[in-house]
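The complex appears here without one of its protein chains, the remainder shown in place.
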Amino acid sequence: MSEAIDFRVPVLGECTVDSPIILSHILGDNLANYVDDEARVVYTVDVSASEREYCVDESELLQKAGPRERLFFTPARVHAGVVTCGGLCPGLNDVIRALTRCLWYHYGVRSISGIPFGYHGLLPESTAEVIRLDPDSVDDIHKIGGTCLGSSRGGGERTGEIVDSLERMGITMLFCIGGDGTQKGALAIAGEIERRGLQIAIVGIPKTIDNDLSFIQKSFGFETAVSIASGAVTSAHTEAHSAINGVGLVKLMGRDSGFIAAHTALACHEANFVLIPEVPFELDGPNGLLRHLRDRLERSNHAVIVVAEGAGQDLVSAEGTDASGNRLYGDIGLYLRDRIARYSRDEGIHINLKYIDPSYIIRSGVAVPTDSVYCSRLGNNAVHAAMAGKTKVLISLVNDHFVHVPIRCAVGVRNTIDPESSFWRDVVEATQQPFLMVNDRE
Amino acid sequence: MSEAIDFRVPVLGECTVDSPIILSHILGDNLANYVDDEARVVYTVDVSASEREYCVDESELLQKAGPRERLFFTPARVHAGVVTCGGLCPGLNDVIRALTRCLWYHYGVRSISGIPFGYHGLLPESTAEVIRLDPDSVDDIHKIGGTCLGSSRGGGERTGEIVDSLERMGITMLFCIGGDGTQKGALAIAGEIERRGLQIAIVGIPKTIDNDLSFIQKSFGFETAVSIASGAVTSAHTEAHSAINGVGLVKLMGRDSGFIAAHTALACHEANFVLIPEVPFELDGPNGLLRHLRDRLERSNHAVIVVAEGAGQDLVSAEGTDASGNRLYGDIGLYLRDRIARYSRDEGIHINLKYIDPSYIIRSGVAVPTDSVYCSRLGNNAVHAAMAGKTKVLISLVNDHFVHVPIRCAVGVRNTIDPESSFWRDVVEATQQPFLMVNDRE
Amino acid sequence: MSEAIDFRVPVLGECTVDSPIILSHILGDNLANYVDDEARVVYTVDVSASEREYCVDESELLQKAGPRERLFFTPARVHAGVVTCGGLCPGLNDVIRALTRCLWYHYGVRSISGIPFGYHGLLPESTAEVIRLDPDSVDDIHKIGGTCLGSSRGGGERTGEIVDSLERMGITMLFCIGGDGTQKGALAIAGEIERRGLQIAIVGIPKTIDNDLSFIQKSFGFETAVSIASGAVTSAHTEAHSAINGVGLVKLMGRDSGFIAAHTALACHEANFVLIPEVPFELDGPNGLLRHLRDRLERSNHAVIVVAEGAGQDLVSAEGTDASGNRLYGDIGLYLRDRIARYSRDEGIHINLKYIDPSYIIRSGVAVPTDSVYCSRLGNNAVHAAMAGKTKVLISLVNDHFVHVPIRCAVGVRNTIDPESSFWRDVVEATQQPFLMVNDRE
Partner (left out) sequence: MSEAIDFRVPVLGECTVDSPIILSHILGDNLANYVDDEARVVYTVDVSASEREYCVDESELLQKAGPRERLFFTPARVHAGVVTCGGLCPGLNDVIRALTRCLWYHYGVRSISGIPFGYHGLLPESTAEVIRLDPDSVDDIHKIGGTCLGSSRGGGERTGEIVDSLERMGITMLFCIGGDGTQKGALAIAGEIERRGLQIAIVGIPKTIDNDLSFIQKSFGFETAVSIASGAVTSAHTEAHSAINGVGLVKLMGRDSGFIAAHTALACHEANFVLIPEVPFELDGPNGLLRHLRDRLERSNHAVIVVAEGAGQDLVSAEGTDASGNRLYGDIGLYLRDRIARYSRDEGIHINLKYIDPSYIIRSGVAVPTDSVYCSRLGNNAVHAAMAGKTKVLISLVNDHFVHVPIRCAVGVRNTIDPESSFWRDVVEATQQPFLMVNDRE
């Protein structure tokens, strides 16, 4: 990540309105302070001592999020919209709750509309009603998984119709909670808004249970996902351990990035093989997975394999894309299940294979408390950003500081596990699998 | 934190032994690499854009942790000791497990001794037997709370006797898992080792459920603590909400730092007042807690107060220190309970007060999966550090990188919540309590 | 239980209204059938083979609960009231939800009023508003602990004023969810209703987290209570096990009956002493608890004591009654804590005592699924009973059948653990404590 990236944040215009939030300007008075547009956070912290002195240019610094002293929008005239898109992720309701409460209690905004079922709720054919959000209606939603607004895939590409709807509804700021496709849609919507000369802020809250968005230290819901996934791997281990040559196979989420699979393997200490999209592997041959699995069974009589859904896509074939524009993937879980079964028949080894796919149980979970804290703070900072007229930005956590990341920086390039990183090293050390299960390395 | 701190790491001597861990030197070959002593991490990331260019000196960079290509110790001659000190904290067994497995599987070390009941297990009068650690004995310990070695307070000040024991046992590296007092003890032990010209590495793993050690981004067990504490606050809320003028009062851990209390309040969304050591408050007067509580009851008929044990120590009196040398604290929980009861009698308001102190239930919990991941990685990195002859260092996580922090930097100065930080601002916004509950501010 | 009890059920009058619920009369058509008033359940199943033939008289049989073909009330004219009294208990909201849904969906009743804060909500001075209950308002309440109606102690003795309120509101059936005091109140209210010649059905749903109501096989919330209490005992065990001479002391609910304490000890396998109200014990002397505790510490270095709040009341003194009319109890938990501490000082044994009182955390819990099933069915059967004009009855589970128990049978006599039963034998076998810890037995 050493090439310079331009982290400058787009704004709708000058901030001329006094914030109704009363904070301090003085350090040392024990009162929280307004955050200045000049406050920044260093992105790259990974350096070599041999450089003697480490310097970064201003453009490589990320702008800190937080409440500004002056706002772009007059709170009384604000009509905020909230939309949740794509697959479920623990914490969605926590974010919706935080947005609503921050707008209502801290800025006094009284018009907050929940868009039903993703971008589709802004299309002319939508029949579902807009949901009025206020502190009462969101009070207990964080105790329930999913999204109280409903969600759907796609729709964001119909930019013109969506901006028509925003204009008709009189929305002045739209909070787009979703992943890569959603944020691309948000950027296109913001572009159309600009073309029409409208003053509508578009602020994204990155949602990616796979943890695969760039410039996002940790995506919300991720800890919850790992927590639930760990339970599933423990189940697989229990099944495998209680049977003669038991093999537990667990498919976890992770299309382009194996973060959930790898963290879960580290967390539950019971996986013997972790297969992720970032690290290619082969099934056959002396250094292939099947041979290593067989060796493991001979040594220990049981084995657990965790596979991310995007792993080994060279082995399975699939075509087309879903409504979010994501490429459809072959089902590596079922493929492995069948290949292991066939291998055991061919080799005359009796095995007991148990296949677990806990994806929907994970996605629909209620956020664990630390995810809940994170969601609250994401929501608050998104409101502060929009009120100050920031647009085309995501709220993100970088080096433990909340920052504004321009959407254009975050979309397109995935965050993945570096197979040479200390993290992956720790995973491989925990599972004791070979670093690479390929036969020919020239 | 702008004054320069010297982060240079003490070592026992030159590394001349080849590591038995086979890693790569090459970037881009998809294999994990050895970590170089020159690899560093920037500590301070919080800057102002007005500086145009942000530079730090080499001495202000933290050394990255990880496996070195050359070791100080010959694995076959290593006898490792592990000691857990002070109060319980979720994740202790995870750390013990990781240390044992990394030593055994990755370095081939076969002599690993668990010291029973803290530093006391190294004192001549100890009757408890040393516990032999190996992968079998630690296989399932992470599923159980507490520490399989036992723990105790104090003892670390008897430096001479402890080093006598280490010499007698032939221990070459000691892993000290504990908080501020433990690490001070570790530093003193390392000093005595140096005076005697011995070659014993002392590596600390910081344990502080309060999250109050400096240069530690997040202490292990903290997320688990917040998770269990959130349940207790939800109980208090349920009790308060189901009664006429119900008041739930929950005392949480946090002697010098209110991190658990503040995170819990943010996580469970149900606290109306959070009292922490960092922010003074008064009980009486028009801006005192009691008056605000009364107003809250009049508005909403119920209220929840979360108080960190170290909050309001000016209100309660106590003397002396415990065996760890920590100052004894007055019991602010019981004090508040009694003062609120008296206030309600005096004012003729009938209230239903329920007091919950979940401290032991929190401390003894099993680590949640993300804490478990963290503990594994702390343990691995501690072993890598000791094998390379680093001493008088803590393993820490800073800006999401594992680093070596000299113990002398970390002890003495507590990590606390900055009342002017965005974090505390988000807490206050969530509870809707006044920023300061004091009457006279001149 | 060998003396004859008269289980005949009072009714308001003849049933002449056809039920809107369509069921079958025919056995074997795979359709559920109406329950006949003649359907009965044998109460006493515990007999001796030497009797050759075992016979019971009709009056000793309990009437089965369930939907009747003919009702006393015309659904369209029903106004149902629901009141929750006394301390919290897991499952209260589940019962309220079941009552509401059964009335609404199955009988078409549209007037359902939740009385706020127990019987106090029916007193003239109450300012809290009656809560309208319908399927929407109760849809998610079972996911939250406590009672959505609020609760309070006492008030039921003001019979005249309460019946005035019922008349004024036009209530035709009142569901009283509460324990012994509440049901006594319900009986008195029903008596006053009778005196005034009104036709209001009074149906009780027994709530007793202590499981101490007679003729109730298992009280709702009890399994949840044991589940949460088990976690607290595990915490005590972890603390005790991790310390030198660690003693964990847990106080659990159980004023007259030690069911929660005893079940919890059996469930978590980690208690060494269980003290319950039904079995007297002494502290001092060669066969007293303190001596046995000391022996245990000498053998095993740690010990866990579980004490029901009503145990050892001869040792602690207290006076007066609470608002429910329950005798106030001395705090045996704190008393034991202090006596053990003094004993250890006197005897010169250093111990680490950790005292845990998880009562509020237990009471406020969300019902576990099997409790939730039980609550649903209690609620349904209560509605069926009231619609058929049964009054002064409790819904109960006896020998796995839902039955009508006349309130007059159930109040007054507590259900307790028989120290000579197989259940207590299994508890004592599990803890390995002496059957009796008293010194003089002549």
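Order of writing sets the labels: A, B and C. Residues in every chain begin at 1.
In this text, a contact is a pair of C-beta atoms (placed from the backbone, for glycine too) under 8 Å apart; a residue touches a chain by one contact, two chains touch by 3 or more.
It should be emphasised that the depicted structure is a prediction, and the values quoted were computed from it without experimental measurement.
**Student:** Just list which of the chains on display the missing one touches.
**Tutor:** A, B, C
**Student:** Looking beyond the chains shown, say which of A:H79, A:H120 or A:K184 touches the absent one.
**Tutor:** A:H120
**Student:** Of the listed residues C:V56, C:L198, C:L315 or C:L334, which contacts the missing chain in the full complex?
**Tutor:** Of the listed residues, the one touching the omitted chain is C:V56.
**Student:** Write down which of C:D180, C:E223, C:E282 or C:D357 is the residue touching the left-out chain.
**Tutor:** C:E223
**Student:** Of the listed residues C:L12, C:C102, C:L133 or C:V163, which contacts the missing chain in the full complex?
**Tutor:** Reading the full complex, the residue touching the unseen chain is C:C102.
**Student:** With respect to the chain omitted from the figure, which of C:N272, C:S372 or C:Q433 is a touching residue?
**Tutor:** Among C:N272, C:S372 or C:Q433, only C:S372 touches the chain that is not shown.
**Student:** Where does subunit B touch the missing chain, residue by residue?
**Tutor:** 140, 143-144
**Student:** Determine and list the subunit A residues touching the chain excluded from the picture.
**Tutor:** 88, 117, 120, 128, 144-147, 150-152, 231-232, 234-236, 238-239, 241-244, 354, 356-358, 360-361, 363-365
**Student:** For subunit C, which residues lie in contact with the unshown chain of the complex?
**Tutor:** 23-24, 27-33, 35-42, 44-58, 61, 63-67, 97, 101-102, 105-106, 142, 217, 223, 226-227, 230, 263-264, 266-269, 279-280, 368-370, 372-373, 376-377, 380, 399-402, 419-426, 428-430, 432, 435-436
Going forward, only the chains that are shown with their structure count from here on.
**Student:** On a C-alpha centroid basis, what's the spacing between subunit A and subunit C, in Å?
**Tutor:** Using C-alpha averages as centres, the distance is 46 Å.
**Student:** Between subunit A and subunit B, what is the gap in Å from one C-alpha centre to the other?
**Tutor:** One centre to the other, that is 28 Å.
**Student:** Which residues of subunit C are in contact with two or more other chains?
**Tutor:** In subunit C, 144 touch at least two other chains.
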